[in-house]
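Apart from one protein chain that is not included, each protein chain of the complex appears where it belongs.
As written, the chains take the letters A, B and C, and residue 1 is the first residue of each chain.
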Amino acid sequence: MIRFNCDYAEGAHPAVLEKLIATNLEQTPGYGTDDYCLAAANLIRELCSAPSADVHFLVGGTQTNMTVIAAALRPHQGVIAAASGHINCHETGAIEASGHKVLALPAENGKITAEQIDAHVCAHMADGDREHVVQPGMVYISNPTELGTLYSLAELEAISAACRRHGLPLFLDGARLGYGLAASDNTLSFADLARLCDVFYIGGTKQGALFGEAVVITNAALKRDFRYLIKQRGAMLAKGRLLGLQFLALLEDGLYLRLAREADRLADRLRDAFEACGYPLVGKNSTNQVFVSMPDTVLDRLRTDYSFEMWGRADDTTSTVRFCTSWATREENVEALIADIRKVSGHV
Amino acid sequence: MIRFNCDYAEGAHPAVLEKLIATNLEQTPGYGTDDYCLAAANLIRELCSAPSADVHFLVGGTQTNMTVIAAALRPHQGVIAAASGHINCHETGAIEASGHKVLALPAENGKITAEQIDAHVCAHMADGDREHVVQPGMVYISNPTELGTLYSLAELEAISAACRRHGLPLFLDGARLGYGLAASDNTLSFADLARLCDVFYIGGTKQGALFGEAVVITNAALKRDFRYLIKQRGAMLAKGRLLGLQFLALLEDGLYLRLAREADRLADRLRDAFEACGYPLVGKNSTNQVFVSMPDTVLDRLRTDYSFEMWGRADDTTSTVRFCTSWATREENVEALIADIRKVSGHV
Amino acid sequence: MIRFNCDYAEGAHPAVLEKLIATNLEQTPGYGTDDYCLAAANLIRELCSAPSADVHFLVGGTQTNMTVIAAALRPHQGVIAAASGHINCHETGAIEASGHKVLALPAENGKITAEQIDAHVCAHMADGDREHVVQPGMVYISNPTELGTLYSLAELEAISAACRRHGLPLFLDGARLGYGLAASDNTLSFADLARLCDVFYIGGTKQGALFGEAVVITNAALKRDFRYLIKQRGAMLAKGRLLGLQFLALLEDGLYLRLAREADRLADRLRDAFEACGYPLVGKNSTNQVFVSMPDTVLDRLRTDYSFEMWGRADDTTSTVRFCTSWATREENVEALIADIRKVSGHV
Partner (left out) sequence: MIRFNCDYAEGAHPAVLEKLIATNLEQTPGYGTDDYCLAAANLIRELCSAPSADVHFLVGGTQTNMTVIAAALRPHQGVIAAASGHINCHETGAIEASGHKVLALPAENGKITAEQIDAHVCAHMADGDREHVVQPGMVYISNPTELGTLYSLAELEAISAACRRHGLPLFLDGARLGYGLAASDNTLSFADLARLCDVFYIGGTKQGALFGEAVVITNAALKRDFRYLIKQRGAMLAKGRLLGLQFLALLEDGLYLRLAREADRLADRLRDAFEACGYPLVGKNSTNQVFVSMPDTVLDRLRTDYSFEMWGRADDTTSTVRFCTSWATREENVEALIADIRKVSGHV
């Protein structure tokens, strides 16, 4: 069984693991106050051209989303997000459990627009009974989105401007950030994110680390007491250095984006193969997630050797599924899959 | 200025006020443990043919909704509701502030169906990753709905059956219950509600009381410790007898439904007048809320003498608005409004 | 049975009720935006010499406490209070249900001191691991306290100074405020409260109203969006004018303090009688709550004609109990009680 169902099926990139091994019996202070975390934070500030940013390391994505959002909102405020956003769909209501409504906007290919944000906020402010309605207090976007699509620089600039016009912090979920920044049609840089967002994170879990997300906060109001929030949400790792070490390994010589670029290239090979065999891509993108519609009969034959994720029914005989590549995907496995797709679809 | 914008513009029906005056200097125990609350609860049990129901008196609707829902759900559960439901739209996120997601289903004229509930729950249970998604834990409906429409007995029976099949308590928001039960095309009784719902409430605030909602709980699991929840949510009135007294005045001789029937009749007069003048009713119903689309020019002329509520834009020159009648609406005011509608629309 | 167990056994002072009756069928806008609320707020601002204060009317004390505290704190913050404070003991965890720890300080006769607050905050800030501990974010005191005692002007000035030194809003629970301000040894005025607190409330429920607490906010940061919080916590009364009207009746000609002064005087009569009969007062105070230790045999005889509240066991044969007077207490009932106390204790 070869797994393409997700991008967290393996452990860590060997370079990451080596760093953990090499430092294993060193003694350091706990809770992210060690020198490795300090060095990793400095590296990230540099990478982002954001010398005054605060950098914190958390363990996972849901945890990071709920901690950042709880830190930013007052009780009567909600967070604007795409209806398909991770916080709205796949976190078992972690945001609501923190007391806040997700203000879901209809999304196209996982993305929302500056115009939608503007319209939502203006409608709220124009409502004479607005005190009876959840106040928009923050905007959450993902890049790449949950559908693998990307925001362009122009789109992000427009969203950022809308947010600042309305006094809303902009939070970018970068659980798969590398796969986005390394994509062939990407127009964003780390520095753009730091400049345009108030807070964002650089995903480690899906990009070569055992686990870990690096939160970058540029908005001074959000920096205040953030470590209290991390602790309260159960997100402060006792051996915090494990996080600093992993991000050092991934970021200090560009490994992070190199791994992502390779995963995106392998996803491109899959995309080409699917299209060549006549299977339509869904929300075509350039990152590591490939969404494609295929007949159920074909999927049944592939299922014996490959795992992939069911995404939904296209029609009575066809489903949309997701294939992921990752930093750990082997080219030979991609080639095997392509060969089998060709075979089962009669395109040999 | 004559107000038709809502059904809580006046104080209380004189019979209610008289009962408060007559008992004003009596001494009673607090917090709803007095004899008046006891008598009112007995009366309600009788009215509902539900001798073992628990009855509690709370002050307002939002408070009641959040208390009942918090009492019923575990942390990972959400409440299914119409997207247009009060808890989803007009309670400033009170349910989310209690930790729970509102699982909003698209609604037609304010109503959801047994099929929708069934489909939502089945899809959840069939999801291999359902632990990443909020679990449906309760169903909330309003009758009349926020758009004044009604569930039929057959519809409510189907919803109740779906809920029981899936182990979901059914909660019916009856903030305007009387206007529903008294409507010309109503098919429900108090006893039906007690039989088909697990918990519902009989609205007082909008139906002749100064304030007050009577919660009827028939499901044993929901009864447990409910008074702790009332207190914790700030919903336990010190002078609880004020609630018992008001419900006694409203219910002991059928005043409640008589007042509602009269309000519905006056709303019918408005409906007839609007249609006669060519203004289309929106989601035509038979209760005390009248939704109608009218040209903005006409609304501007009415606005000088009447208040009504803006509901939305129909098109560039037309708006949908709400006119409410209530237990306190005077026939002469309805006639004045009808005359003015005819005048401004040239239908004299 | 004559009730001395609490100060909310009756309805409202006749002047309050008359105002409700006189305005009963007037139509007003809802949710506290009517002219009566406006007028009552203006009156309170004047009374407090606080022309820029925000004034809001809520229904009850627990509701008010949880709304104010939720509005003021960030998620990692707690509220400092006396261990005997109402929010720590008698609100079924309403504050914790809002997400916040009550940081309980040992209290003497219901009071905490500026020194205690100072010491707690300094210890927190000096803790190298303070991020693992709830951060003090607000101070809550009651005046009169739950034991009927009073803060002096000097004490309140010291507490206020400590709070401001540490950036902590000071919140004063005035559920029985009138009984305090009218007490023989009171040194505080409404204006002092507005000057020294960031937010406080003037209790109505226990002082002549059917219900109602008037929140006065002087701190600009706490004013922001407060009405959203009121609505979210289920504390926004639809017929909000009922609150404005009641406070107008109580405050516009000094009735509020006159009623309180009379209740305090009657409590003084009880205190004198208890002491004369050799029953020691517990935490002797000058307000409307009388705490006294009496033999259980005596209490058993009083219990047939009078209700009072058990407060605790003093020793194997003696209990501490509470007798309350209120705006509604009749002098003849106090005299009857005194006569009976004398009789059962052999002091005729």
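Going forward, a contact is a pair of C-beta atoms (placed from the backbone, for glycine too) under 8 Å apart; a residue touches a chain by one contact, two chains touch by 3 or more.
All values derive from a computational prediction rather than experimental measurement.
Going by the contact rule already stated, which one of A:L20, A:A39 or A:M310 would touch the omitted chain in the full complex?
For the chain that is not drawn, the touching residue is A:L20.
For the chain that's not shown, point to the residue among A:L73, A:C163, A:V215 or A:L242 touching it.
A:L242
Using the document's definition of touch, tell me which of C:I44, C:A71 or C:A97 contacts the absent chain.
Answer from the full complex: C:A97 touches the omitted chain.
Where the complex has a chain not shown, which of A:S84, A:Q116, A:S160 or A:Q232 is the residue touching it?
Selected residue, touching the omitted chain: A:Q232.
Which residues does chain C use to touch the chain missing from this display?
Chain C touches the chain not shown through residues 75-76, 78, 89-93, 96-102, 128-129, 131-135, 310.
State which residues belonging to chain B touch the missing partner chain.
With respect to the unshown chain, the touching residues of chain B are 31, 70-71, 74-76, 98-99, 131-132, 135, 225, 227-232, 236.
Given the full complex, what residues of chain A touch the hidden partner chain?
1-3, 6, 8-12, 14, 17, 20-21, 23-30, 59-64, 66-67, 91-94, 97, 205-206, 210-211, 228, 231-239, 242, 328
What we mean here is this: only the chains that are shown with their structure count from here on.
Select the chain at the greatest separation from chain B, using centres from the mean of Cα atoms.
It is A whose centre lies farthest from that of chain B.
Calculate how many whole Å lie between the centre of chain B and the centre of chain C, each centre taken as the average of the chain's C-alpha atoms.
A distance of 34 Å separates the two centres.
Take the average of all CA coordinates in chain A, do the same for chain B, and state the distance between these two points in whole angstrom.
Averaging C-alpha atoms per chain gives centres 42 Å apart.
I'd like to verify one number: the distance from the centre of chain A to the centre of chain C, where each centre is the average of its C-alpha atoms, in whole angstrom.
One centre to the other, that is 50 Å.
Quick check on chain B: which residues sit in contact with 2+ other chains?
As it turns out, chain B has residues touching two or more other chains at 91-93, 97.
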